[in-house]
Every structure is written in structure tokens, then in C-alpha cells.
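A single protein chain has been removed from this complex, and every other one stays in its place.
So, chain A:
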Amino acid sequence: MNAPLLAFNENGIYCAQAGVYLDPWKPVDKAIISHGHADHSRWGHKKYITHHSNVPIIKHRLGEIEVAGKAWNETFIINGVTFSFHPAGHIIGSSQIRVEYKGEVWVFTGDYKTEDDGVAVPYEVVKCTTFITECTFGLPAFKWLPQQQVITEINEWWQKNKEDGRTSVLFGYSLGKAQRLLKHLDPSIGKIYTHGAIENMTEVVRPLISMPPTIRVTRETKKEELKGNMVLAPPSAHGTPWIRKMVPYNTASASGWMAFRGARRRRAIDKGFVMSDHCDWQGLLSSIKATGCEKVICTHGYTDIFSRYLNEQGYDARTAETQYEGEMGELESKVESVDDVVPDEEKANIKVKPNKNNK
């Protein structure tokens, strides 16, 4: 039997025929990158290939790297293997990676969601024989409401807080969730302030999406001017001295994990909005079906449970060990990058270093 087109080894997802890795977690020569989140685009590769919209994002996160940008559907061939990027709908610049060799087609999803969020280019079904999928929310307990409904709830919450004389502090990741929220917040309610980490990332992607104006929270920002307004902050800002400036405030988190009452209570957040950049249960199942694949490999999330269910449904499904952060990821205040914890004014002094844990 021939070696599989893509194999999971200690460095990442490896295409031996082409000699390249997809989203590797250890430094390699050539890396094809699905999107800009830290667990998928890591430091230390010699060469990066990714979608055009992701280039400024990973340059911002990783500094001076050698990176080639590609368009959607643009094919490039490495040693006879054809690669192309296709929209994954997860965050801006996020792609599925299609790999074709001798008539065999594999698709690696990275992270993805099926709903059009108005920011990321919407997910497209890519036909394949083997589908390597995430399943962060691969449980029937996860069912997302239409985005518009959640957005309405968020704006109503902001409006109510404003009437009560409180500042609204809304937590979401600085890359992806923050811009999605920003895009849909109603600027007629009040001003939108941002934590430095979010402002920096938003500046990077502003040329690509139209979004309401934002004001960076700095040392000079006065407590009084924040009252009744909205502050977007990364989850890691919760419980830090930074947030004291917003008193009196109400906090909320926008995440798929907010579907669980316990997850919200544990984080001591007032309000939870169920909004995710990943597929829900039905989203995963319908995508898998639409690809027409025979084999499924589950990379991160509730992999054991999800693949068992797929097997019962007649798929040839298995799990693979990766270092993507499905199960833990968003649930706790993981630190995405140095951006998340260091206020802007102090950031200039800090050089981004390789993650020691990934040596």
C-alpha cells in the first residue's frame, strides 16, 4: 500500500510527495497555512504559503517571515501535487487547503464555520475523497442561532447597560471574533472602544473590511468617557487591573462555549452570547455530507465522540492527534499571542519569541 497523501507526524500534517506541511506545530522548511490563529500559524518555519488576506495577519503576528500569498482557487503544484486554498468562513483570510495527487483529493479544513458572518469570505463546499475536519463543537448540544438574532441580543444588551449607566465590556478574540462583533455592533447606541490588542489587529484588517470606527483605550482614557459605551476586549483582559477603568461595567462573552451555563459561571461573566466561529453539530454533519467524502479524519475537538458517531453513520472516520486547541481552546482564557496580554504602549519593547512549549 502506498503512503497516504497526507500523514500526521510529530511536526504536523505532512505531504511526503510534495515535502510540505499543513499548519505544522514545529518549525519546518515549508508550511501551508490555513489561517492566522496562533495554534495554526506558528513561529519558525522557513517558508509560509497562505491566502493573500492572511498575509498581513501572520506578518503582524510573526514579524518578518518569508511568505507567499495565493488567491482563492489558485492552484500551485509542488512535485506533482496540486494545492489550492478555498474559503473556510472561520475568520478573515481563513482557508481550507485542498490537496490533489493522481486523482485523489484531500481537504484539510483548518477551522471553519458554515454561516456567512459578513466578515470572512463564506465557507465553500469542496468535493473530496478524504476530509480532515475539526470538530471543536462536535456534540449535539451545540446549535447556533442565526447570527442576526445574536447580534440583536448583543445590541439590546448594550442599549440596556447604557440606560443603567454602565459600560459594556464584551470579550472576544482579538483576531476574528473582535472584528465580527465590531462589524455588527450598532454605532448609533454609543462609541466603541477597543483594548490595544484588538485595536492593533483591527488596524491590520481594516483595509479588507469596512467596520465602524473605534477608539483605543489608553492610559489617557478617562473613566467618565467610557460610561454607557462599548469596550471590546480579549478574554484574557477579564480579571486584570486594566478592566477597573470601566467600572461600573457589565461583562459578556461571545463564544460557542457560552452554550453551557457552567462555562459562563466559571468565568464569572455576567452574560454569555452563544456565537462561534466554528461549525455547530449540524454544520459539521452537513459539510461532511456535502463534500461527498468517504473518509473523515477528526483533528481537534470532541474527536472520539464525533468519529464514533460518523462511523455509525457509515463513514470511515478516525481521529488524529494534533496540537490544535479544540477541546481547551476558546473555553478558557488562553493567550493567543503576546498581543492579548500586553497593552499597546508596552508592546514596543517586547520582541515576539518562539513559544518555548513547542520546542
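The criterion applied here is as follows: a residue touches a chain if its C-beta (ideal position, glycine included) is under 8 Å from a C-beta of that chain, and two chains touch if they have at least 3 such contacts; residues count from 1.
The rule is short, and it goes like this: contacts and distances are computed from a predicted model.
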item: Hidden subunit of the complex - UniProt protein name among "DNA ligase (ATP)", "Oligopeptide transport system ATP-binding protein", "Cytochrome b" or "ABC transporter permease"; value: "DNA ligase (ATP)"
item: Candidates A:S34, A:T202, A:N250 or A:S276 - the one touching the absent chain; value: A:N250
item: Residue among A:G19, A:P140, A:P187 or A:G292 that touches the chain left out of view; value: A:P140
item: Touch with the omitted chain, as defined above, among A:Y48, A:W106, A:Y302 or A:Y324; value: A:Y302
item: Contacts of chain A with the absent chain, listed as residue ranges; value: 139-143, 145, 250-251, 257, 259-266, 268-271, 302, 304-305, 308-309, 312, 327-328, 331-332
